[in-house]
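Following this message is one structure expressed as C-alpha cells.
Of the protein chains in this complex, one is absent; all others appear in place.
When the chains are written out, they are named A and B in that same order, and each has its own residue count from 1.
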Amino acid sequence: MITKSHEDVTFDIINYLILTVFLLAVLYPLYFVAIASFSDPNMVNAGKVWLIPQGITFEGYQRILDDPQIWIGYRNSLFYTVFGTALNVVLTLTAAYALSRKDLDGRNIVMAMLVFTMLFGGGLIPRYLVVKNLKMLDTVWAMLIPNAVGVWNIIICRTFFQSTIPDEMLDAAMMDGCSSSRFFIRIVLPLSSALIAVMILFYGVSHWNAFFDALIFLRNQKLYPLQLILREILIENEVELQMMEDAETVAAQQRIAETIKYGVIMVASIPMLILYPFLQKYFVKGVMIGAIKG
Amino acid sequence: MQIKKFLSWMLALLMVVSLGLSGCKQQASTGEPSGEEVKENGNNRDSGKESEVGMLGNMYKTGLPIVKDKVTLRIAARKRPLHSKEFNDMIVPGKFEEKTNVHIEWDAIPGTAWEQKKNLMFAADDLPDVFFKGLTPSDEINYGGQGMLIALDKLIGEWAPNIKNLLEKRPQVKKMCTTPSGNIYALPHVEEQVFLLNPDNFFINKTWLDKLDLPIPQTTDEFYKVLKAFKQEDPNGNGTDDEIPLSFRFGNKADGIYSLFGSFGLLDNQQHIIVENGKVVFTADKPEHKEALKYFYMLYQEGLIDQEAFTQDSKQYTAKGHNEPMLLGAFITWSHENICGTERAYNNYAFQPPLKGPGGHMMWNKYNAGVGRGGFAITSANEYPEITMRWINEVYLPENSLEWSFGPFGHNLKKNADGTYEYIETPSGKSYGEFRHSETVGSSAPAGLLKETFDRLKPMAAVKAKTERYMVYKPYFPEDIYPLVYYTSEQEQLLSTLRTDIEQYINKMQAKWIIEGGIDKDWDDYIKQLDKMRLKELLKIYQDAFNTFNKE
Partner (left out) sequence: MRGVKEATLEIHFKKQYRLKRWKRMKGNYELYLFLLPTVVYFLIFHYGPMYGIQIAFKNFIAVEGIWGSPWVGIDHFQRFFNSFQFWTLLRNTLGLSVYGLAAGFPIPIILALLLNQLSSKKYKKIVQTVTYAPHFISTVVLVGTMFVFLSPRNGLVNHIIELFGGEPVFFMARPEWFQTLYVFSGIWQNAGWGTIIYLASLSGISPDLHEAAIMDGAGRIQRIWHIDLPGIMPTAVIILILNLGRIMGVGFEKAYLMQTALNLDSSEIIATYVYKVGLLNAQFSFSAAVGLFNAVVNLILLVSVNKIAKTIGETSLW
C-alpha cells in the first residue's frame, strides 16, 4: 500500500543481517553435533572435526539401533510426554480459568498458595515419602502425578484468559443461562489455541527432558525414560574411579559413551524438533504473563 | 499486599510447625509397622521348626540348596551401561538361583544415581534386603550405628565359613572392615591383583627416544633434557612443534603427578597425607613439596608440560594418545592401552621407572587397593539374615567369585584339567568390558578373590603387562601408607567441610605455582591460609582415626 521508506529498508537489511549472524552462530554448533555423530570420536576430541566429518563411522548409530534399552526408553518417554502433557494441560487450563474469573472468591489466596511453592519446598525425603505412601513408587504414575501442574504455566494461562476473554462475553453468556463449564468449553477454549499450543510445548518439552523423578522414583528398568538412560551412558562417574578395580570398566564405558553421544543427541531431539514447527502455526493470538493478583 | 502477608504468614507457620512438633516420633514410624512384625514372625517360625535335623526353619544348615521353599531377597546393585541385559536374564545369577533356591529381585540402580538413591532409601526407610558394593565407610558407621545395617560378625561365625576363612587369612583386611565399635557392618570386596596397588603408571615414548638416540631417563635432570629434546627436535617428524612432551590430568589419582613428587623426597596424594614412623604427616607444607613444584614450574615454563593437563577430561586425554601423528612424549595413566590404543601402547611406549631426584630420592605411590569396603551389607529390612549370609558365603567361594566377577565358565572363563583357569578371548566387535558384563553382574558384585585364586588364573595380555609394571614400581613403594580407616560421624561431618576447603585450596595453589610460579613469594601466606582453614583440626582427625585403627 505504501512504498517502504528508506529507513525501513535499512532496518530490514540490518535485521536480516543480525538474525542471520545469530542463526549461523547457533547453527554451526548444531552442524558440528551432526557431523560429529558419525566421525571418529578421537578425531572429534582432538579438535580435528570442523567442517567435514573425519574418520567416518556409523558405529555410533549402529549401537543406538542395536541397544534395546534406548528404544524402550524412547517408547517410555513418548508415553510420559503424551499422557503427562495431556494431564498437565487439562489441569492447568481449568485451574487457570477458574483463577482468572473475577467473581471467584478466594482466588487470590489460592494463587498466593501456589506461588509460595515456587520458593519453598519440603525437600526430597518427604516428597519421596508422599509418593511412597501413595503406592506410586516404581509405577508410571510416579512419572505423571507428582508434576501434575506448574505454577509458572498457571500464571501464563491466567493472564491469557484475563486479557483475551472480555467480561461482557461472560455476562452475555450468563444471561443466556450458560454455565461456567459450558462457557469454558464452548467459548474460552476455541479462543485459546495459541495458549494451548504454548502449553503443550512447555509441558511437553519439560517431560521429554526430565530425568530426575525417574531417577528417584523408579527402579524397574523397563520404565526408565530415554533421558535417564542417556545420562547414564554419558556421565563420567568420577566417584567410581576411586575404586581402581573399576578403572577398566569405567574406561570401557567411556569409550561407548564417546561413540554414541552425538548420535544420541540427534536421535533424542527429533520428536521435539518436529513438535515446534507444528505448534508454531497456532501462535496467532497473544500469550502473555501478568500479575498473579487482580 | 494480601499475598505478601500470606507469604510471611506461611513462613511463620512453617517455623512454628517445624519448631513445635518435636515430640512426634511415633508419627513417622506408624507409617511402616510391617518391617518389625514380619521379622519377628520370621524368627518365630525359624526357632519353632528347629526339630528337623539340619534345618533352621526353611533353611538347610549346610550344603545346597540353601532353602527348601523359595525365598526372595531384594538386592540393590549398581547398573552400568555395560550391562546389556537385566541381571536375572544373565547366566551367573540364573545358575545361582537354581543352585541356592534363593530368588533375587534386583534393584538395579544407575551408577550416576547411586549415591542419591542410596541415601534416599535410608532416609525414607525404604530399604532393600541387601546392598551390593557402594556403601561408604560413613554409611557403615551411621547406618550401622542406627541399626539400619546389621552387624555381621556373629552371622559370619555361624553361617559363612568361606568368609570367615578369608578374614582369618587376611587380618589386615579384617581390621580395615571392622568399625571402631568392633562390629563388621559390611563385607569387604577383595580382589588381590597386585597391579591394583599402583594405579598411576608412567610411560615414555620409546620410539622417539630411539629416534633421538636417547636412553630412558633415570633422573629428574635427564628427564628434563629428554622432554626438551621431544619439544625441540620434532621427533614425530611432521615439521611442526606440536609434540606434547609431558601430559597428565592434574588432581587425578591415576592420571596425575602425585607420584612424581616422590623424586624430591616426599610423595603426595589427593589427601596430602602419608604415614612416616607411625605418624600421620601432611605433605603439602614441606620443603620437599615445594622443591617438586618448582621443578614442575620449570618444565611448564619451557613449554614441556601440556597446558591442558589442568583442564582436560579423560576423553581429550585419550584423543591425544590416539592422534596421528603421535603427540605424547611422556604421560601418566592407569593403563596406556586406554589412552593410546593397544597397538601403539606396546609398540611405541615403554615404562618409565621412578626418576631419581636431586637428593637421590626415588619413590612411587602405593594405594590401599585390592580391598574395597562396603562390598556387601544386610539391612534391618531383611527377614532372613541367616539365609542371606549363607547365600553370600556361596558367592565368596573362589570359583563362584570368579564367575560373579568375570563371567560364567564356558562363556568368559575356562577350567583346565590341571586346576588352572583361563580367560576366553573377547569376541571381536565387543570390548572386554562389555564381554565381561554380558552374563554376570561383574564389577557391581562383591567377591572374595585372593591372590591364591589369581595365581591359578592365566592372565590376559593386558593383565600381564600391568603386572610387569607393578614389578617396576614395587621397589619404590613407601613402607607405610594411610590405611582404610573409619571416622565417627562427628569427625565425618567436620571432615567433609575441612577437606573440601583445604584440598581444593591446595589444588588451586599447586596448579597456580606450576603454571605461574611465585611459590617462594606466596609460601608464607599459603601456610597462614592453611592454618586459617583449620588444617590442624583436619590433621588431628586423621591422626585420631589412625590411632584408633592401630589400637584394635
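Heads up, the rule we're going with is that contacts are C-beta pairs under 8 Å (C-beta built on N, C-alpha and C of every residue); 3 or more make two chains touch, one makes a residue touch a chain.
Worth saying up front: this structure is predicted, and the values here are computed from it rather than measured.
The omitted chain makes contact with just one of the residues A:35, A:72 or A:98: A:98.
For the chain left out of this panel, the touching residue among A:113, A:140, A:173 or A:187 is A:113. Here the missing chain is touched by one residue of A:194, A:218 or A:250, and it is A:194. For the chain left out of this panel, the touching residue among B:107, B:139 or B:191 is B:139. In the full complex, subunit A touches the hidden chain at residues 2, 5, 7-8, 11-12, 15-16, 18-19, 22-23, 25-27, 29-30, 32-33, 44-48, 50, 91-92, 94-95, 97-99, 101, 103-105, 110, 112-115, 117-127, 129-130, 134, 145-146, 148-149, 152, 154-156, 159, 163-164, 179-181, 184, 194, 198, 201-202, 205, 208-209, 227, 230-231, 234-235, 239, 261-262, 265, 268-269, 272-273, 276-277, 280, 283-294.
Although one chain is not shown, part of subunit B still touches it, namely residues 1-4, 7, 11, 14, 17-19, 21-22, 24-25, 27-29, 115-116, 119, 122-123, 125, 136, 138-139, 142-143, 146-148, 250-251, 307-308, 310-313, 315-316, 492-493, 496-497, 500-501, 504, 507-508, 510-512, 515, 532-534.
Criterion: only the chains that are shown with their structure count from here on.
By the touch rule above, subunit B contacts subunit A in their complex via residues 2-3, 6-7, 10-11, 14, 31, 79-82, 84, 86, 107-113, 115-117, 120, 123-124, 126, 189, 191, 193, 196, 199, 252-254, 313-316, 318-320, 322-323, 334-335, 338, 367, 369-370, 372, 431-434, 436-437, 442-443. For subunit A in complex with subunit B, the touching residues are 41-46, 67-69, 108-109, 111-113, 115-116, 119-120, 124-125, 128-129, 132-133, 137, 215-216, 219, 221, 228, 231-233, 235-237, 239-249, 251-258, 292-293.
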